[in-house]
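Shown here: the complex without one of its protein chains, the others still in place.
By letter and in written order, the chains are A and B; residue numbering begins at 1 in each of them.
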Amino acid sequence: MDMIIQQVINGLSLGSVYALIAVGYSLVYSILLFSNFAHGGFLVIGGYICYFALRGAGMGIWAASLAALIGAGISAVIVERLAYKPIRERTPITLYMLIASMGMSIVIENIFVVTVGGRFRALPPVIPTQPVNVFGLATTSAFDLLSLATAVVFLVGLQLFLSKTKWGLAIRAASYNLRVAGLMGVNVNRLISIVFFVAGLLAGVGGIFLSVRYTLYPQLGMITTKAFVAAVIGGLGSLPGAVVGSLILGLAEMLTAGFISSQFRDLVVFGLLIITLIVRPTGLFGKSVGEKV
Amino acid sequence: MDGYTSGIITLLAINCIAALGVSLFTGFTGVFTLGHAGYMAIGAYTAAILTVQYEVNFIVAIIAGGILAMIFAYLIGLPTLKLVGDYYTIASLGLGEAIRLIIENWESFTRGSRGYPGIDNYTSMPVAVSFLLVMGIGMFFLVNSNYGRAFKACRDDYVAASLLGFNTARFRVFSLAISGFYCGVSGALLGGFMSFIQPVMFDMAKSTELVSIVVFGGLGSMSGCLIGTTILTLVTELFRPISQYRMLVYGMVLVLVMVLRPEGIMGTSELTKDYIKNIFTRRKKITAADGGAR
Partner (left out) sequence: MSVMLELKGVNKSFGGVQAVKDMSFVIEKGELAGLIGPNGAGKTTIFNLVTGVYDVTSGEIEFKGKNINKLKTFQVISLGIARTFQNLRLFSASSVLDNVMTAAQQHYQYGFFEAVSHLGRWKKMEKAAREESMELLERVGLADRADQAAGTLPYGMQRRLEIARAISLRPELLLLDEPAAGMNAEEVEQLNELIRLIHADFKLTILLIEHHMDMVMAICPHIVCMNFGAKIAEGSPAEIQSHPEVLKAYLGEEE
């Protein structure tokens, strides 16, 4: 019983970090209707900025995190402007952006390989990781609780942003129909930049936590593959879906690792993906796009 | 011809075969895949196990590798090709990774993540080039036939295609199966070239490489596919001393091609006599080769 609660908390914690990444990914998808495979890159950028801010510049964790988030957000905007904007202005076919995003993902990962090297780096232990007793039922690490709490804070923040601000409203409108939103007076380019900034920022938060959990290395972005899976399970384009999908995935992973074997973890992830796609491709909350003939 | 050059030509032939397969599926049938390295893996491991453990003749083993990859592709294709657009791409990514993970974890059979050593060096240059010639000609012929037109119809407008009597689902699965065969043979040849295979050789990076090559050469052009493979293989050979730049170059190629010239080198044209003539006479004929809205 102890074990189950332990793994559940682990699963929720992992899932909440996935949620930060999956939500940003789904947000971009809901506006531009394409899968940004470079999303993992923003995560890694966040991680490295935080690392170098802590190690190199000797900043405190709050300052370093802030730098990382802003840096990740800005890098997302840059990627969009450099690679996606020219393509989307020329053609509505999303395939080209998809391929370009694949390329960007490789470019970002390998820029780090080439400049700072591929070795694993541990973040300085500024985030507490000591064991904590939860209501006397199980022990888990402070880190898991902290990442869960942080994720909740940011997701709630995102929800407030989307529901209470002017740009949030614009984004919600654009997710229904980008072109019409533009016709209604929304500055589409600026909207897309804001969306990417937000997505990058959220990925950056995820990046910091994942760097602590798994140490930091250029291919850490590959973990976003699992976040993609989560987004698909929840339904591409749906933000609540991304959160739910992420939690499901995190739980499935942790319960499998705990009770079956660690090796099967990844297989379970992809197994869930395939089952979802076969049984209900639009995921739990996704919108099915019908074509008018 | 020295060993180094013949080695490059062999590697080139191996890459071309896989690229032709991906080109058929992504370029000509219009389905974007990020998981074809999985089929290479199936082919490679099949051939490796057959030749090393069962002492099967290598040509039979290579073809068996191709056939097994084809069967998997067919079985996988049946349920998943119902998915449209991005969903299939994500599924293919998942499936490619799943295949790699299964190979990694099935240690008793595949020797796991440490790899499968001791494969006989059966892929000599003549072998590789012969396979390329036969399969390459077959592919060109296929694309210039009723099947080719059917695949292109499924790519350009699957609704219109079904309203012309094409069972688009069946054609897409068929295209996937053939591309699986090509990737399987390529993987089998790769095993016989490197004498050693490892699951990590067939990961998402490899699948992306395959797609990059096809995109670079031109989605919808077989000759473009061959040209693209040649250029990229030679370039990465040049970068071999600084191999960490290799993937960086690949990534940049993808981005630059998509931003600057998404139709790739050849677009949808083939390198025919007419095409070469047109370059020199600079006459802008509005042929099917370079016209039309995409």
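Simple rule for what comes next: a residue touches a chain if its C-beta (ideal position, glycine included) is under 8 Å from a C-beta of that chain, and two chains touch if they have at least 3 such contacts.
Being a predicted model, the structure only gives us computed values, none of them experimental.
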| item | value |
| --- | --- |
| Residue touching the undisplayed chain, where the options are B:V84, B:L163, B:V235 or B:I276 | B:L163 |
| Of B:Q53, B:S108 or B:N146, the residue in touch with the unshown chain | B:N146 |
| Footprint left on chain B by the chain that the document does not show | 138-139, 141-142, 144-150, 152-153, 156-157, 159-160, 162-168, 268, 286-288, 290-294 |
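We take it that only the chains that are shown with their structure count from here on.
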| item | value |
| --- | --- |
| Whole-Å separation of chain centres (CA-atom averages), chain A against chain B | 31 |
| Chain A residues touching chain B - in the complex, by the definition given at the top | 34-35, 82-83, 86-87, 91, 93-100, 102-107, 109-111, 113-114, 118, 222, 225, 228-229, 232, 236, 263-264, 266-267, 270-271, 273-274, 277-278, 281, 291, 293 |
| Contact set on chain B toward chain A in their complex | 32, 34, 79-80, 82-83, 85-87, 89-91, 93-95, 97-98, 101-102, 105, 159, 204-205, 208, 211-212, 215, 244-245, 247-248, 250-255, 258-259, 262, 294 |
